[in-house]
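Below: the structure, in structure tokens.
All protein chains but one are shown in place.
Every chain is named by a letter (A and B) in the order it is written, and numbering of its residues begins at 1.
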Amino acid sequence: MNKLWLALMKGRAFALGVAFALLAAFPNSDANADDHVVFGTVPIAGTAAAWVGNEAGYFKEAGIELEIADAVQFANIVADVMAGTYQFGTVSVGTAAQAIIEGLPIKIVANTYHSAGEQKLMVLSNGPIKTIADLKGKHIGLGGLNNNFQAGIISQMKEAGVDPSTVTFTLISPPDLPASLRNGVVDAAQVNEPGIVGAGTDFTPVIAEPFKPFGERPCNNYVIVRADWAEQNPEIVKRFLTAYNKGAELAASDKEAVIRAVMSFSEIPKETLEKMTMPGFGSDLRQDSFQATIQGMYDLGFLKRLVTVEEAFWSP
Amino acid sequence: MGADVPVHGSAQVAQKPLPSGVAPRSKAGLTWWQRVGEPALVVLCVIGAWELLTRTGVLPAKDLPPATVIGAAFIGDIQQSRVWEALGATLTSWAVGLAGSILVGIPAGLLLGSSQLAYRLFQPSLEFVRTIPSIAALPLLILLLGTRGYQLAAAMTFLGAVWPIMIQTMYGVRDVDPTTMDAGRAYGLGPFQLFIRIVLPSAFPYIATGLRLGAVVGLLLSVAASLIAGGTGIGFLIVNASFSGVPELVYARIVLTGIVGLGVTLTLVAIESRLLFWHASRRRTVT
Partner (left out) sequence: MTRLRGIAIGLVVPIVFFSIWWVLSERSTSPYFPPLRRTLTAFVDIWFFARFFTDLLPSVGHFLSGLTLGLAAGVVVGTLMGLFPRFNRDVAPMTEFVRAIPTAALVPLGLILFGTGFVMETFLISLAVFFPILVSTTAGVRGVDPVYLEVARSYGLSFSDRLWRVIIPAAAPQILAGCRVAIAFGLAATVIANMVASGSGLGFFIVDAQTSFRLPDMWAGLIMIGLLGYLANTAFVVVEHRLLGWHRGWRGATRAASAA
């Protein structure tokens, strides 16, 4: 594994050339006593636990100076974790599995959030689609393809007797999905909070619990690390996890803290946040739901092979 | 922009004296109304049309907010420091990437332009590389550099800017008038003197144009990097507003991006025509 990274680093130095030597000096310059750790997230409420824990001072207590960095896509977070620009990052369960299958050395260390109704497959309230069976032959917009959301709704469509091959799935960037549904671009769409509150009575859920086939409130997103980095720095990982899980517990019990946290990194108005269904937080790793989700995705051919709990989760 | 002549500041135009009787167009000949008033009126009309279309429901106001709503969001937004920090980050990456592409592009261009062998070896490949959109390299750069901090946007700027600068410099050097070179030699100038006194001044308009083109493309790519991948730039703020379900803020920030781009373009055009006032091609094309 070390060889690989050496090769990568060489490749990097080569590609960057003279111009970026300057920049490379930037990030590692703090001589603080606390360990500086970068945690990569996307700006959604589901990633609030880290912010909540940081605001409560849990990371400081654990001797960690936490920097929370912004990304747009989970797959890019994997790239950052691999490149070492992030030490920790939050990714969806499908992205984590894909990365492991393709041989990227990442490990899951914590639960980012579990589904609690913050993502739904919705249709226009005054439209023709009333039940799952009506989805036959329709055009569905999703925020990601070949992922757990799609696996969950396909499995429920099959149960309702809809042949998924009659349905067209189109990838649309998640924030544009409500507008796409409202303007008739698609017949049904994955709508995530704050889109559900934002739509008001315009939309009704046609599949209210997309992840139901994977168990009760299955875990959607996990915190990952790079395996070799975690091996070299088990102490930092443990201290990070202590703080992070304390934050997750606090987030689970204190909605006000979550709202404050989300307001610090997003532009969602307070009124919307108060009405929003928040994702579920907690320190439980939920390995059962991981296995069920992977199985569901594998059964539909979204994954080349199954991923075992042993290869996916970090054990010190 | 009339002054936005892509590259035609070529030597052949430069040597041609202005035809007599045709007055050079210049700013001085225009009234305030012609220069500012009327264009501003057009902008207002466009904004008005947008307002009308969204207010009357021709365009869906919930997803494409009326101009006044965007305007209010814009004014609220620019009073927040995070916008300026993000703009600063984008412009910093842009400046670093541009500096890198100047450091690489100009010497490489000079070399390729002065050596016939190097030119013939590399010119076809350069023509090929130039047609590959730099944005295609983004997935690769994300894997290499990650998305955090300035690196990604700087690398994108570099990739976008280095080709115009390099190729423009190369053609600038090659387009030096051979007669002038002969005259220089006849006056006994050495290679270094020839380079400083003839090659550089003659290639300068080309290089300046390459810099301007590279700078504009680089800025677009610097914004696009944080828009598509994340990080600290203004592009990410657009995404963040979008994730937050606040369309008026999304469009306010897009407008801000456009204004900054417009400002950069105008500044560069102004600098270029200032620097090249002595050059005949400019005298004819400056608006």
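Assume contacts are C-beta pairs under 8 Å (C-beta built on N, C-alpha and C of every residue); 3 or more make two chains touch, one makes a residue touch a chain.
Just so it is clear, the structure is predicted and the values come from calculations on it, not from any experiment.
K.L.:
Given that one chain is not shown, which residue among B:T92, B:S114, B:T180 or B:T265 touches it?
P.N.:
Touching the chain that is not displayed is residue B:T265.
K.L.:
Determine which one of A:T41, A:Q73 or A:T90 touches the chain that has been left out.
P.N.:
Here the residue in touch with the unshown chain is A:Q73.
K.L.:
Can you work out which residue in A:S173, A:T204 or A:Q291 touches the chain that's missing from view?
P.N.:
A:S173
K.L.:
Please output the residues of subunit A touching the missing chain, sorted low to high.
P.N.:
3-4, 7-8, 11, 73-75, 78, 95, 98-99, 101-104, 141, 145-146, 168-173, 175-176, 179-180, 183-186
K.L.:
Spell out the interface residues on subunit B facing the chain that's missing from view.
P.N.:
Residues in contact with the chain left out: 1-2, 4-13, 19, 22, 25, 30, 34-35, 38-43, 46, 59-60, 63-64, 120-125, 127-128, 130-137, 139-140, 142-144, 163-164, 167-168, 171, 174-175, 206, 209-210, 213, 216, 219-221, 223-224, 227-228, 235, 238, 242, 250, 254, 257-262, 264-266, 284-285, 287.
Please note the rule applied: only the chains that are shown with their structure count from here on.
K.L.:
Counting only Cα atoms for the centres, state how far subunit A is from subunit B in Å.
P.N.:
Computed value for the inter-centroid distance: 37 Å.
K.L.:
Which bits of subunit A are touching subunit B when the two form their complex?
P.N.:
11-12, 15-20, 22-24, 26-27, 38, 40, 42-44, 69-73, 76-77, 79-80, 82-86, 173-176, 178-179, 182-183, 194-195, 198, 265-269, 272
K.L.:
Touching subunit A in the complex: which residues of subunit B?
P.N.:
60, 62-63, 96-97, 99-101, 103-104, 142-151, 154-155, 158, 227-232, 236, 239-247, 249
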